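For this depiction, one protein chain was excluded, whereas all remaining protein chains were kept in their positions.
Here is chain A:
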Amino acid sequence: MATTVAVPEMTDKSPRRSSLLEWVTTVDHKRIGIMYLLAALFFLVCAGTEAALMRIQLWKARFDFLEPDTFNQLFTMHGTTMVFFVGMPILVGFGNFLVPLMIGARDMAFPRMNAFGLWMFILGGLLTYYSFLQGGAPDVGWFAYAPLTSATFSRGMSTDYWILGLMTSGLGTLSGGINFIATILTMRAPGMTFGRMPLFIWMMLVDAVLIVIAFPPLTAAQTMLLLDRQLGAHFFDPQQGGSAVLWQHLFWFFGHPEVYILILPAFGMISEIIPVFARKVIFGYESVAAATVLIAFIACGVWAHHMFALGLSRTIDIFFSGSTFLIAIPTGIKMFNWIATLYGGKIRFQTPMIFCLGFLAMFLIGGLSGVMLAAVPFDWQASDTYFVVAHFHYVLFGGTLFGIFGGFYYWFPKMSGRLMNETLGKWNFWLLMIGFNLTFFPMHISGLMGMPRRIYTYDPELGVDIWNQLSTIGVLVQAAAFIVFAVNLIGSLRSGERSGDDPWDAWTLEWLTTSPPPAYNFEVIPAVRSRRPLWDLKHPEDPDWEHE
């Protein structure tokens, strides 16, 4: 262990060009992570295009830019794609790239299963999109309520493609979750106790546990649906005594933990980025980790708040309303932790940091409208309106996607050895911030005025034209932001400023190795004595472990 081999300096040499075959056949967690990110960005373009087409259709009342049937396909594919083929793969991709580096390991626990997960995700995505060539995409909404999905109402193969595509990619996600758990529990560097793991690792661990709990019920429910459609079983067919409500229970038993699966890694990212750019340790490390575990626990008991409008029963409504209010507490604890970390810090307003600040502001709005929707009487009024659309976009776009952008700007140097352009980064942020709010804030208003979601058009008498037009203009601004991001990504990859190993003066282990890291990650597996091993190295006169 302690024998150090003299290794030639390899800081500023560009990585050897490698062939496509090497990438396709790789089991290296870093390359798999990067391929997850690239594939997810491809699907992001698909889903963004679908959203833009819907916004054009909603430009004015009784507009006939799209057929109603096409509109149904677009919102189904937009939701399905964003959740299963963009959100999760990007987070799993970051997790893949970062987890072994952050815990001081040479790879994931099961490298081949890791590659299996990536290709299952890509296959699942392509299978779902292949439906477009087979007579039309799924048009039953991303939560695919029965009996709309029955063979009677959903003719053709589109719903079957939806089922099989999600089952396939779900298998990949599950294998990824198992891999993260095994890696984090057994492969940490010497000295990295649970109390010293970076918070991103904590969140990925809890995230993986949620994946392992939540995905099998979805697979089971989708199998039942497939049997209903293909073999004439009666699970979700009320005509034959089946239960459409059971589908809703099973779907949301998966679906609500799923939204925490989508947000927790983003929480983890900003918990890494904010301290580095505020030049302070995270405030209340233990409470952030504990709040994460608590969120995961409560997240498994809130699913029926998606079903208030169903009229289950008073007792059930009160229980799920209460548990939903409860989950705001650990989430609030984290908000205070991040803000307290900022307080008194020497904040560097670089692009990764401003995305994190954007995250705090936007996620707060989404969280507050979530608390509003947790109240059953309010939910009855707002259910299935654009208010709900606004709410979950503030959480998943303003939250997860802002966090992901912060993550891209922060870890791009580690992946490529080059910095992303700061000026373009600032443009990226402000265009996205303005475009995002212009799109989604008016939806709160149009929703409360009674505009239903998932309907291809609206009445002029409703008086929501102006709010819809603001939303559509917002999409244009967002498109500009995404183009700036793409230009920045490609331009920086080619000719960005060399970053060196540790451009942000950070404290976690991934910045110890070269940028990009060698295939084996570390010449010597580092030993860890505190939560900020790199700080200890840079400041031997004042190491953290004397204080922790």
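In this section, contacts are C-beta pairs under 8 Å (C-beta built on N, C-alpha and C of every residue); 3 or more make two chains touch, one makes a residue touch a chain; residues count from 1.
We adopt the following convention: contacts and distances are computed from a predicted model.
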Response to the item:
Among "Cytochrome c oxidase polypeptide I+III", "DsbA family oxidoreductase", "Pyruvate dehydrogenase E1 component subunit alpha" or "ABC transporter permease", UniProt's protein name for the complex chain that is not shown is "Cytochrome c oxidase polypeptide I+III"
Discussion item. Given that one chain is not shown, which residue among A:99, A:221 or A:291 touches it?
Written reply: A:221
Discussion item. One chain isn't shown here. Among A:174, A:396 or A:489, which residue touches it?
Written reply: A:174
Worksheet item: Hey, which of A:24, A:56, A:185 or A:519 is the one touching the hidden chain?
Response: A:185
Response to the item:
Across A:25, A:134 or A:240, the one contacting the chain not displayed is A:240
Worksheet entry | Residues in chain A touching the chain absent from view | 1-2, 4, 7, 9, 109-110, 174, 177-179, 181-183, 185-188, 190-194, 208, 212-217, 219-221, 223-224, 227-228, 231-235, 240-243, 246, 250, 253, 512-513, 522-529, 533-534, 537, 540
